[in-house]
Structures are given as structure tokens and as C-alpha cells.
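Let me begin by handing over the structure; questions about it come next.
Yeah, one chain of the complex is gone here, protein chain that is, but the others are all in their spots.
A, B and C are the chain letters, set down in written order, and residue numbers restart from 1 in every chain.
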Amino acid sequence: MAGNTFGKLFKLTTFGESHGEALGGIIDGCPAGIELDFESIQKEMQRRKPGQSSIVTQRKEEDEVQFLSGIFERKTTGTPIGFIIPNTNQKSNDYSHIENSYRPSHADYVYEQKYGIRDYRGGGRSSARETASRVVGGAIAKQIIPQIKINAFVSSVGEIFIDKPYQELDFSKIESNAVRCPDEASALKMEEHIKEIKKQGDTIGGTITCVIQNVPIGLGEPVFDKLHAELGKAMLSINAVKGFEFGSGFCGAKMKGSDHNDSYNEDGTTKTNLSGGIQGGISNGMDIYFRVAFKPVATLIQKQEVLTNRGELIEQQGKGRHDPCVVPRAVPIVEAMAALVIADYFLQNKVYKND
Amino acid sequence: MAGNTFGKLFKLTTFGESHGEALGGIIDGCPAGIELDFESIQKEMQRRKPGQSSIVTQRKEEDEVQFLSGIFERKTTGTPIGFIIPNTNQKSNDYSHIENSYRPSHADYVYEQKYGIRDYRGGGRSSARETASRVVGGAIAKQIIPQIKINAFVSSVGEIFIDKPYQELDFSKIESNAVRCPDEASALKMEEHIKEIKKQGDTIGGTITCVIQNVPIGLGEPVFDKLHAELGKAMLSINAVKGFEFGSGFCGAKMKGSDHNDSYNEDGTTKTNLSGGIQGGISNGMDIYFRVAFKPVATLIQKQEVLTNRGELIEQQGKGRHDPCVVPRAVPIVEAMAALVIADYFLQNKVYKND
Amino acid sequence: MAGNTFGKLFKLTTFGESHGEALGGIIDGCPAGIELDFESIQKEMQRRKPGQSSIVTQRKEEDEVQFLSGIFERKTTGTPIGFIIPNTNQKSNDYSHIENSYRPSHADYVYEQKYGIRDYRGGGRSSARETASRVVGGAIAKQIIPQIKINAFVSSVGEIFIDKPYQELDFSKIESNAVRCPDEASALKMEEHIKEIKKQGDTIGGTITCVIQNVPIGLGEPVFDKLHAELGKAMLSINAVKGFEFGSGFCGAKMKGSDHNDSYNEDGTTKTNLSGGIQGGISNGMDIYFRVAFKPVATLIQKQEVLTNRGELIEQQGKGRHDPCVVPRAVPIVEAMAALVIADYFLQNKVYKND
Partner (left out) sequence: MAGNTFGKLFKLTTFGESHGEALGGIIDGCPAGIELDFESIQKEMQRRKPGQSSIVTQRKEEDEVQFLSGIFERKTTGTPIGFIIPNTNQKSNDYSHIENSYRPSHADYVYEQKYGIRDYRGGGRSSARETASRVVGGAIAKQIIPQIKINAFVSSVGEIFIDKPYQELDFSKIESNAVRCPDEASALKMEEHIKEIKKQGDTIGGTITCVIQNVPIGLGEPVFDKLHAELGKAMLSINAVKGFEFGSGFCGAKMKGSDHNDSYNEDGTTKTNLSGGIQGGISNGMDIYFRVAFKPVATLIQKQEVLTNRGELIEQQGKGRHDPCVVPRAVPIVEAMAALVIADYFLQNKVYKND
């Protein structure tokens, strides 16, 4: 397996399986002299952590980050930041039942085909536990661009959608409910729905919307490394993601140019923002916003047919502690990946308006 | 500007503005000993070329590729393949009217802010003419993986959608109409609609669906470089793209796990394919399919308000020869980018079933 | 600081300062299914470790590697291998005397100028302790190419040189003396010389020769990424290295072509090997050999003038436990870096004779 590094100048490389000794990573390229706020890093970890509410998995993981290098007297030194997150709560025996079988819509089968070997405990490297390292990287990325405001939130669960544009939402309410939906009426419905689904031993999909504000003009490279192409890759690299759209997105594909074009104001801002803050791959100074689709978690507590490694189909009861809906816990991951992308372009791009 | 290279082991680097002397590129990493079919490369170029039918722009560009290296007696030698595509039909005076103004939803403004200088002729580097070089790269990529079948087609124009699953379509009909839609009834409606839109001096968006068949199990890297994340980045890097979804996509976000999971057959194939041929970032041997959203072309022939570089808003009549709908010509570009991604993973991945 | 990753497909990323909590790294791209020999990894660590003999520094560091991921039931899984090496024996107070001063020919001054901050304890990231992580990477690299024989040894200390070609040396004697010189007579002289130098509170330079055998034809890329260019970069990245030459090296620059050319045998091997096993950047199947020059360690126990951060020159007595000559302990580091380069090309190159 390769491809465990994200970023060009602000680079995060991660390692770790869900049931090994520890997860961790290395951040290379972090500028020197930044006084880190460790509490806010740990706070991001708490947001991703299992067991925060009744609608997420009840596994207890401490998720405490230990920094091993790159920091001296609380400041970054410019050297690589190595960190580990010990796995303190692995119950590997929860997984012995899948040692010889492949769960539907899981990576079990392809891992074994690709590598000829599989750490079956808790999904191994394919477990979403890997994203804990991303949250560390994103939390530090946020601290090198404090002027940028990144807010992600749950915009739909199953068929329940927020029916307002993001401009009418109060982002300070995102953390006020277990779903991480800033629209309280929708949040309530979503929460009920997730509980219902959980009772059935089933799972449900959802979407997350992310809004990035205060971005200067000029981030992004115009051809292959367009700003939205990197954001898209970042989001599609998160477990369970099936789609990405920014600005007008798939709706834009139904529109006419005369309706879709964003007219300018005299100061170069635009009256509308169907472009989603990006023109030709380059930020234009307007809000960047995008939406990410997450499939329902594949692990069901209901009985399901699984494939054994002897080519038999057998019924199996799901075990383990799993999320009935992944989006509430994925909110900080979306923000972390967005922060990694934006911080990287800040290091890459030196010609922008607000610098 | 950086970011003009795509790929890790099969690398395409491109250069060229729409109204410079030539476009071109370098393919580095192409295996040696492949006998190239130049006709089929040129045929791909024809598919992308303007002026093919009444519903696309009537600019005449020869788009003839000249190969300068890397090929000896029709075979690849393993050395880098340099190529150019001379610009034979630039009418730069078509663009003098925009020298001092920024068109809505174009990259004009951000280029000038980012670089402090702009080649305003025909959009310069931001012109979709840049994609001609991608088509060359993709056409060669296809020839190193001839067993892989890549078929893209127009699946919607504005509100007109094909209402059948791709399995019921006959891909051999894609090239039978100007829209590149294999469903003849839909194609007819789409063509009419585009003509209508063109008459209004307006433009319209659309979507392209792409199906990749015969992919072996094991392509893709499980964490940041997931197969669908690279496909997503590739598609989002194409001009005018606003969204990407694969398999169940955004619909999957509304579903329950018990409906979404793809049950196995005894041979490891699956009964359904909502996963879209990719599990945990790795191909599972089933068809890969995805959908790409394109916004309506920003250049209108209608009058529009533009911003001048003195901060004034003035009315301007569109000029130049432009597509009323970008999707018919974008079909070969989607295929080219898909071929680049798949060929690269073939070089990266050595452990797969069908090798 | 960036640049903490080495390799293209077999990638080692390292972190850690000499007096932080731990050093460590991530190996990404290691093939799956390799049964690791942990003892031989630890043995390589012992070779690099301080305190092995009276001619090296008497610091005691355990240098015990802890693997945190990527290995399941002693086999590599294809996922990234994370590891740490705890720093158990830091005596940071040994370094308080240099907090405000810059030692001659050390990196102290440039670090502070570049980063505006410096972890002065033990040289921080510029300490050769960083190379412990390289030895872990190299030890694993060696295990994926067990057929390749890599032998480095001390070929000179100060003015004392081995006066035989490497073909007349018995590599099994390398570890039989503290200097790591396979020629026993020379080894004895070198050891005496180092002891003498140490008594003076001084240090001495030296060279290491490395021979790589059983390399198949075809490793290396012919233009910028020539095999010897990567080997050169690898060696020059080791602390204290001042020069690199391969094959005939600097002597070759004095020769005539008629003397320098290596005539062929009928089987494609060559009668002589002034080329050093590499032609045009590509291995030709003959032994690869090169020589690396190390300067004398900059830290003296003698008094020296140092520069303070207030711009004053003051006399200072050296402290700490330092090597009088770096080459004996650098032997495993040279081998490790060579192994990393060769293993990477094995993954990159698929067309070679002995595959």
C-alpha cells in the first residue's frame, strides 16, 4: 500500500490499523514559530471520537495525541511533527467471526485479493479509525491559517434535508446537538431518524456541507491541481464518501448560462455565488462551499449474507460497536481535510490579494 | 502556475495557451515496446475537435498531433513522448474586446489577481483548448491497457435525462449522434434543446456518465489515493465540472445500509453494484461507473454585464465561436482522464487477480 | 522544514530530534507478505548505536525499535509501517552551555537563521541521531531484496588508506574490529590513530567504500534519476558527508578513454569495471561500488572559539559524549541508504534480466 501521504508542501503521512498498538502520523512542512494550542487539537479529537452520544458507536477510545517531535517550548520548530494516538480499547475478539469471511460492501475482500494478507481486526487499515490522524493534521493546519473559517455540518440524513441556504444558518449551533446540524428543527428529525434506524439494526446515509470563509483570491492551480479538484480528492478519500459537488454542483448541470453566471460588483466580488468561490480552479475571494455524500455504514447488526474464503455464502449476525450513521462523526474529518488542502495552497501560493 | 502534471508513474505534463503557437505535452513513464495506433489517437482528437456538428462551436482547428520523441519505428521506446498540436486557426482579434474586462464566471479576473498578468486571447491557459493535450495522453494510455473498456456518454442536457440504467444502453450508438447520447430518443430531445438554447444566445449544462469495464481487482490505494478519489480529482480538473459521484453517489446518501449493501455471489462478484466497482478505494472487479456534472458555458452571445479593470460595470455583447453546451465535446476528455487514471494504477499496482 | 521523505515507491519519512521523546518514521510502499526478521533489524541498530567500543562515543542509547503498524503475525501487510525509537538517555543539561552560542562548522547558526527558533539540545534535528530511523528503513529494505549483497566498510581514516582493491578484501571481516575495516593491518593502524586523536580532544575524517553485488541489469532511470545520481544524493544526505564518487570516480577524470572503457565479454559482462556497475544511469549487472567522504566531527573536546547570539566570540570547552571519528558508526547508515535506493528501483523497474 502506498498513498498514505496527503499534501504537497504541508504534508501529512499517516499509519496505523484500528487494532494495532497505535495510530499516528508525521506532519512535514509545518512552518516554524507557531505557538500551538494543544487544547484545541484535543477538542477536535473529541469531536471525532466514538461514544460521544447515543447516536454514535459506544466504543470508548481515549484518542489522546502524543507529540514526539517538532515542537519546542510549545512552538513548532520547522522540523517534522511526529505523533501517535495509542489504541487503548481494542477488543480484537469482537472480530474473530470475520477472520474467514468477507462482509458485503466492505473492503475485506479486495484487501485480501490485493495484498494476499489481511489484518481482519476491526477492518485494519480500512477502518475509519485511520481518520483520527487526519484530524490531528487538520487541527494543526487550522492553526497556521487562523484567519480562515471552516465550518462543516450535517445537511441531510437519509431523506431529511435542511431546506435553507447555508447563509441562513447559525454555525455556532453546529455543536449544540448530537447530529451536528445547525438547523435545530432538522437536527431533531435527523436524531429521531437515526435512533429509529439503529433500533432496526440498520444504518443510514447522509450528506455534509462545508463552508470555507475569508479565503483570499488566488489559491489553487488552474489545470490539474484546481482548488476544487484537490478539495474533491480530499473528500473522496474519506471513508464511505460517494460524491462531491461544489457551488451549484449537480443542480448547475440543469441550468442555463444566463441564470448560472455570477455577475460582478464593482469591487470584484459577485452578486451571486453559484461558482462556489472558485473560478477556473482558483479561489475568487467569495465563500467556498461544497457538499459531500456519505453512503450508509456497511456493517449492520441485522443478519446478512457474507462470503467465506472457501467461496460459501453464509448468514452472519453483525457484531461490534458501530455507528448507525456516519455523518455526525465525519463533520470534523471533513473540516480537517479542508484545512489540509487550504493550508497547503497557502504555502504553495504566494500571490494573493490579502497576503 | 504549477500543477500541470497529472499522474504518478504514467505522467502527463501539458503546456499551451489557446492562442499561442502550439499546445503540447510530455508523457513520461510510458512502457517501452508498445506499437502505437496513430489513427486511433487522431480519431480521439477529432471527437474533441470543434466544428464537428451544428451544435458545437464552428471554430476550425486542425488539432493534428505531431510526435517529436519517444517513438521509433512506430513503437514506444520507453523514453518520454513529446508532442505538439499547432494552433492553426487563432483569431486573436476576436478577443480584443475583453483585454480590459472580466467576463462573469470566467477565470479572467482571478488570473489577473493571481499572476498580475493575463494572456487574454481566448482565455489563454484557462481555455478548454488545453484539454486537447489530455486527449493525446489519454489516447496513448488507452493503448497500454487495451483490455479495459472505457465508455463515456452524455446522460443529461439541462433537464433532459436518459431514464435507463447504463446496462440497458448500447454503447456502440454513442457516436451515432451529435450529442453523444446512446439513447436515441433522449439524444433527439437533447439536440433540439441545445439548438433552441443556441438560438437564444444562451448555454446549458449537462452531465456525462462514464463506465469502465474489465478492470481487475486491486487497483487503487486504500487511504488518500483511493481509486475513486483520483478519478474524482481527474474529472474535477476538467473545465466547467461542478460535481462527481460514483456508484450510488448522492442517491446513496439517502439509503439504508440494508438496501445499499451489495451481496456477494460465490465467486466474489456482487449481485448489485451500488458500490460502483470500488470498495475501500480499491477496484473489486465489477463495472466502475461515475457521473460528472458540467455547468453551462459561461460565455454567452447574449449581452451581459462585465467588470472592467477600472472597476466599472459595462454591458458587453459576447463574441467568438463558443459551444452552447459543453458535454458532447467533453465526452472524449472524460474518457481520456479516466484512461490516464486507470493506466497509472496499472503501473502502480502489481498485485491483482487478472494480471 | 520539509524534505523528510526519501524514496519514490519505497518511501521512508522520518521525524525526531536527538533529545525529544522519540525518533521514528513511516515506511510507505513496502510490499505485503514479507516475513520480517526482527533480530536482523535490531542488529543493524546495534551497529549504528553509540557506545559499542572505546573508539566511539560512550553515550548509552537503547535504540530499541517499536513497530506500531503494518505488520500482522510477523508479516508485512502492505499498509504503512510506523515505528518509534524512544530516546531513553538524553542528558539535556549537557547542552545548556550552547543554548546561546553557535559552534563552528555546526548547523546551530543556520538553523536559527532559517527557522528563527532552535532546539539546541544535542543538535536537535541536525544530530546524527536522526540516522537511527534510516537504519530501520534500510534494514527492512534489505529484507525485500535479500538477493542483493550490500557491504560497506571503512576504507580510510585520516591519511591511513586500505591499499587494496575491494576484490581482495574479505567482507566477513568487516565486523571483526571496532573500525569496521576488513583489512586487519589497516584496521589496527586506524584504531590506534583514532585513539591518539581522541586523546588530543580532536576528531578525524575518513571514507567509506560500499559494494553492491548481484544487482540485475536495468535498475535506474537514464536522465535525471540515474541510479548513481540517487545513490549520490542518498549518501550526500548523511551527516558530515563531503563527497561521493563511483567506479573510477575522480581518478577517472585523469584518464584516457582507451584506458577507461570497459571491454565486453561475449556474455555482456565486462572485463574491467571502471564504470562501477552503472552505464548511462542504469545498472549493467556488474558490481556497483562507490566511495563516500566524511569530514571530521565538528564537536571538539578541545577549547574552541564560538559565536554567541549577541555577536561575541568566546572560548568554549566542548562537552558531551562525541565520536572522535564518525566513519565506523556510519558504515550501517551507508548500507541503509544504499538499500533504500536499490529497493526503490526494484519497485520502480519491472524490466530487468534476473527478475
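Here are some notes:
Throughout what follows, a residue touches a chain if its C-beta (ideal position, glycine included) is under 8 Å from a C-beta of that chain, and two chains touch if they have at least 3 such contacts.
Source: prediction; values computed, not measured.
The chain not shown here touches chain C at positions 1-6, 14, 102, 104-107, 109-111, 113-116, 125-126, 130, 156, 158-159, 197, 200, 202-207, 217-218, 221-226, 228-230, 232-234, 236-237, 239, 242-250, 252-258, 260-268, 270, 274-276, 279-284, 293-300, 302, 304-307, 311-313, 348-349, 351-353. Residues of chain B in contact with the chain left out of this view: 1-5, 9, 11, 13-17, 20-26, 28-29, 32-33, 66, 68-70, 72, 75, 77-82, 84, 114-119, 124-125.
The rule is short, and it goes like this: only the chains that are shown with their structure count from here on.
Taking each chain's centre as the mean of its CA atoms, B is the chain most distant from chain C.
Ranked by how close its C-alpha mean sits to the mean of all protein C-alpha atoms, the top chain is A. If you average the Cα atoms of chain A and of chain B, the two centres end up 27 Å apart. Mean C-alpha positions place chain B and chain C at a centre distance of 47 Å. Mean C-alpha positions place chain A and chain C at a centre distance of 39 Å.
Within chain C, contacts with two or more other chains are made by residues 32, 79.
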